[in-house]
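Excluded from the complex is one protein chain; the other protein chains are retained at their positions.
Every chain is named by a letter (A and B) in the order it is written, and numbering of its residues begins at 1.
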Amino acid sequence: MSDPKLVLKDITKSFPGVIALNNVSLNLYAGEVTALIGENGAGKSTLVKVLTGIHLPNSGDIIIDGEPVKISSAHDAFECGISAIHQETVLFDELSVAENIYLGHAPKTRFGTINWREMRTKARQVLDDIGAKHIGENTKLSELGIANKHLVAVARAMSIDAQIVIMDEPTAALSHREIEDLFTLIELLKSEGKAILFISHKFDEIYRIADRFAVYRDGEMVGDGSLPETPQSEIIQMMVGRAVNQIYPTRTSQVGDTLLKIDNLNHPTEFADISFELKKGEILGFYGLVGAGRSEVMQALFGITKTSSGTITLDGQIISPKSPADAIQAGIVYVPEERGTQGVVTDMPIFQNVSLPSLRKTSRGNFLKIAEEFALAREYTTRLDLRASSLSQHAGTLSGGNQQKIVIAKWLATNPDVIILDEPTKGIDIGSKAAVHEFMAELVEQGLSVIMVSSELPEIMGMSDRIVVMNEGRIIKIVENDDELTPAKMLVIASGITEDAA
Amino acid sequence: MNNFIKSREFWLGAAILGIIFGVSLRAPNFVNFANLADIFNNTSMLIILALGQMVVILTRSIDLSMASNLALSGMIVALINAAYPEIPVPVLMIIATFCGLLMGAFNGILVWKLNIPAIVVTLGTLTIFRGTIFLIAGGQWVNAAELSTGFVQMTRHLFIGLPLLSWFAIVIAIGFFIFMTRTSSGRNLYAIGVNPTASVYAGINVGRTKFNSFCIAGALSGFCGFLWVSRYVIGSVEVANGYELTIIAACVIGGISIAGGVGSVVGTILGALFLGIINSALPVINISPFWQMAISGSAIILAVILNGRSANKKGRIILKTSEDSS
Partner (left out) sequence: MSDRQQPTNARLIPDRLTSRLKDNLMSWPSLLLVVALLIFLANSLASPYFLSPWALSDATFNFTEKAIIALAMALLIVSGEIDISVSGIIAITSTMMGVALQFGADTTTLVLVGLSVGLICGAFNGVLVTKLGLPSIVVTIGTMSLFRGISFIILGDKSYKNYPESFAYFGQGYLYWVISFEFVLYLLLAVGFYILLHKTNFGRHVFTIGNNAVAAEFSGVRVARVKFVLFCLTGLMAGVAAILLTSRLGSTRPSIARGWELEVITMVVLGGVNILGGSGSVQGVVIAAFIMGLVTFGLGLLNVPGIIMSVILGILLITVIALPTLLSKFKNRQ
């Protein structure tokens, strides 16, 4: 075996109250793809930020070609030949493709000005090299789809002659055909001797493209090896750290009659033919890849995304929520995935966050009654076992898990019929995860209906009564979560391989 | 080509030509070189100032203090000229530009190092700079009699048929065009306006770039302070009072997005010319000049609406079918 191109040794990175990376290691080899696998919050994105010079690790070594290096800025990463292609491709929408590729290292004329002609020629060359003949070098980036933006990012990596290419969930929003194109490109990069770090949730892709793997869990590396030899079940075991189902609450609730019925809901670009039912006292899981359109459907039910056709029937009444206020009025509430930007108002006190949608109840003739707000906030935060030093503390000072409790408390105070949780445990620690799961079980015991969107298979299988599987904006299948359903079966269904799914 | 026809520059250029043509129907002598050159000359300072403001707005900031900076720099050189008429005019020009640069740097340092919103900083310095004029001049005006002939004639010298004032605008405009399109520093201004986060990843120092943009705007304000005193032969507290909003108006009409990252040198120049043409055309077609303010106001609103329309937010498209068809 040749020496590794890049070695990370005992890297530790901590933030106030959280150790994001705890003595992790990673080896990348030239001409090989290493898959980095882990649940959300396992430390993958922190690792990417360490490698790209956004975060400086507290301790540990980064060694490239046997030489220790220090990456303390984006420029250092650039000098070390590291280039990253991010989940949400971070490039410049208003600038041309050529300029996106060469920003920061544009070819110059002898007067020191940018040589646009040479830049365009070189950009054309790089694009052709990676097989992106269809992308014009003068096109504005905003006119490209996400797949083509990825190609531009790859071209940028090629243009700085990066020897280490990081791909952070590059397939998240791509169609099958586009994923195939990307894989062809990765093969090309491999053949040129690049060391590639490939971050993905999707096992079919990992087995398809990667040569080796490393699994992270809760900021630690829990295993690595080479790929075709290691079975998927073993990797899942490493990822989750336990057999699936183990710690999920057992439920005794009775699923009742249909409460919410969605008929043929359509959106011009985001989803189509969405029909499903939600029963009283049921947890309905929504599973699919990131970007499968699950959140968009949920936001349509919550009145944020406008639908083009279809009906929503709640308790026998057809409703058409035009805004979240309408949806809340009807009894549908939504715990968003983006907790910090859409869920809690971080610079406002806990009690005001909780009382916000219930102000009508706590006030008298539109005049605030602070004491009642405190009472309401205390009641629901206590039920959720919130940890905080006072109810006047700003929500932003709490941990992710406790912020999530505030969002849930806010909604429970409105006495909803349906509560939609979008990635409810994303980025929160194991302890709080269990608390959120137990609380969901408690909610359905009390007769509420829950829709849970999640990309975490253990969570979906551990919590749901039934599972709706979505792919590319459509429902592929609705399955009963019984003993016969295995994680492997779910992955097959979710990957959208039609002969199995049909 | 197709993109060009859809661009702000094309429509603005067409609108300006349309106005000129329309006016010429009623007043044929409107379209002659002398008159058009005169209009351009009258718009020269607005062009220079709008280019400075453009750089600041591109980086998602705003500079409300430009007009006050102009007035103060102008007053400083007017006083120097009145007291020491023997100091050569080019030295005055450098002094004014340097004073403006210092004021711009003051704005910039507050925005960069203390993270105070640009609008607050420049709202404060707007009154400080203007008040300082009163302090240094003891509340007095500097009038024509006190200024040296060399200074007053400076902007009026004819060079290949155009006054020097116009040439200053032309040279600065060309310089800006090269700066904004051909240099890394110029492109970085766009980059941090389009996507500050990605700029950090690309190794650009966002705070420093903002600081630089304030310095540029300040230096140009100072330079225009020098031009203003020479052209209008006056130094006073009232010089260019309220002009900061006209400068912003020229930028907005020229297609600069207040959200940053979008706009061009040509658009900005056309935005300024548009205001200048309206200014000159109204009296010619017997519309009271009192219409000018309402017309430029409407133009700003229209421009903002158009700017908003072109900034279409495309969501990510999930459905395969619609992506295939697009």
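Here is the rule we go by: a residue touches a chain if its C-beta (ideal position, glycine included) is under 8 Å from a C-beta of that chain, and two chains touch if they have at least 3 such contacts.
Source: prediction; values computed, not measured.
> Looking at A:21, A:35, A:388 or A:470, which makes contact with the chain not pictured?
Final answer for the missing-chain contact: A:388.
> Touching the left-out chain: which of B:62, B:75, B:147 or B:224?
Once the missing chain is taken into account, the touching residue is B:62.
> Which residue among B:13, B:124 or B:150 touches the omitted chain?
In the complete complex, the chain left out is touched by residue B:124.
> Among A:357, A:458 or A:487, choose the residue that contacts the chain missing from this document, as touch is defined above.
Residue touching the absent chain, from the options given: A:357.
> Given the contact definition stated above, which residue among B:199, B:213, B:268 or B:296 touches the chain not shown here?
Looking across B:199, B:213, B:268 or B:296, the contact with the absent chain belongs to B:296.
> Looking at A:109, A:397 or A:486, which residue reaches the missing chain?
Once the missing chain is taken into account, the touching residue is A:397.
> Which chain B residues touch the hidden chain?
62, 64, 110, 114-117, 119-121, 123-128, 130-132, 134-135, 139, 237, 241-242, 245, 248-249, 252, 258-259, 288, 290-301, 303-305, 308
> Since one chain has been left out of the picture, which residues of chain A touch it in the full complex?
Listed in rising order, the touching residues are 16-18, 302, 304, 323-325, 327-329, 334, 336, 341-348, 351-352, 356-357, 359-360, 363, 366-368, 374, 378, 381-382, 384-393, 397-399, 402, 410.
The working rule: only the chains that are shown with their structure count from here on.
> What residues of chain B sit close enough to touch chain A in their complex?
178, 181-184, 187-188, 190-191, 194-195, 197-198, 200-204, 261-262, 314-323, 326
> Could you list, by residue number, the parts of chain A that touch chain B in their complex?
Listed in rising order, the residues of chain A that touch chain B are 52, 54, 73-75, 78, 84, 90-95, 99, 103-104, 106, 112-114, 116, 142, 145-146, 173, 175, 267-272, 291-293, 296, 472-474.
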